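Here the complex is missing a single protein chain, while all its other protein chains stay put.
On to chain A.
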Amino acid sequence: MKKCIISLISVFLGLVAGAFLMWASGHNPVEGFVYLVQGGTKSISRIGDTIATAGPLILTGLSVAFAFRTGLFNIGASGQMLFGGFCATAVGLTFDMPRPLLLLSMIIVGAIGGGIIAFIPGLLKAMFNVHEVVSTIMMNWISYWVVYYTIPAYFKGTMETESAKLPATATLKSASFSKMFDGSYINLGILISIISVLVIWFILDKTTFGYELKAVGFSRFAAEYAGISVNKSIISSMVISGALAGLAGVIHYTGNASSIQIGVLPSQGMDGIAVALLGATTPIGVLFAALFFALLHAGRGFMGAMTEIPPEIADTIIATIIYFAATSVLIERIIDNAKRRKSAKLEMKEEK
């Protein structure tokens, strides 16, 4: 409840900062915001696109949030996502199977791919206490270069820097789904995101497994004392977190897109950290935070096209929101102070 309010205040403060910037650069903030929102909601197809954009963000946000909840800082969602997407693409380009079976294998292999990239930092942390911030970032570059080498060597498409296009049957695109949203590029990926949100919420809140992982996250010494295997928990957390990022890669590269470009780490990986923070590291919060960020991303271009306002304003709003979400302690304290003052005032009135 309190966390929800803090996130909303962060959003509000971010928007205020954006409004100020628009005003300061000589534009009309109201107009700016109208286009910003319209860009992502004006038509059914735009709404569909916004939701599709949110898909990978939900999963990377979930990946980071899950790691946070279990005491780990997975800063390598980008690399896990890229590698997961790459594995799924490789399966899609290599095998010829009935569509449901093919898609299912791609999803599973993609999750495993992300999980493997995260397994190594998990193992290093468990065995040698290597901090995961360092090792996950390094893994980003390992998956970056593996993909950089492998795509042109084995899956080359029409361009040097791109993989071959996946055949339509090997993607998550669904004609009927797309029709429902008036030709939007929305695809089956969003279902994977939503199911993942539910599964992660269930694991964290309802299962003994989640109890163990959270206990290790909060206090590894108390967990050890209770007989919980700390090393196993750390590795499991990292693998699950990586698998979620891997799924983000699956729906990004084989749903929203249908090929992989080399030489780019997906920005959703880092955005996942922001989504997780704004979502107060809860699965449901992540879902809404990702939708909101997707709205800003979608509206950014529209605002740029319709007004003179530089699209960087949208980025600034996002950055400001992240800043306030990350410093939520500050907002919490302000709320507490306000409450105290209010109750003091009430008492004074009563005394009078």
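Definition applied: a contact is a pair of C-beta atoms (placed from the backbone, for glycine too) under 8 Å apart; a residue touches a chain by one contact, two chains touch by 3 or more; residues count from 1.
Throughout what follows, contacts and distances are computed from a predicted model.
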| Which of "Heme ABC transporter ATP-binding protein", "Phosphate-specific transport system accessory protein PhoU", "Sarcosine oxidase subunit beta" or "Acyclic terpene utilisation N-terminal domain-containing protein" matches, in UniProt, the chain that is not displayed | "Heme ABC transporter ATP-binding protein"
| Among A:222, A:305 or A:338, which one is in touch with the chain left out? | A:222
| said: Among A:211, A:288 or A:323, which one touches the chain that has been omitted from the display? | reply: A:211
| What residues on chain A make contact with the chain left out of this view? | 206-209, 211-212, 214-215, 218-219, 221-229, 340, 343-344, 347
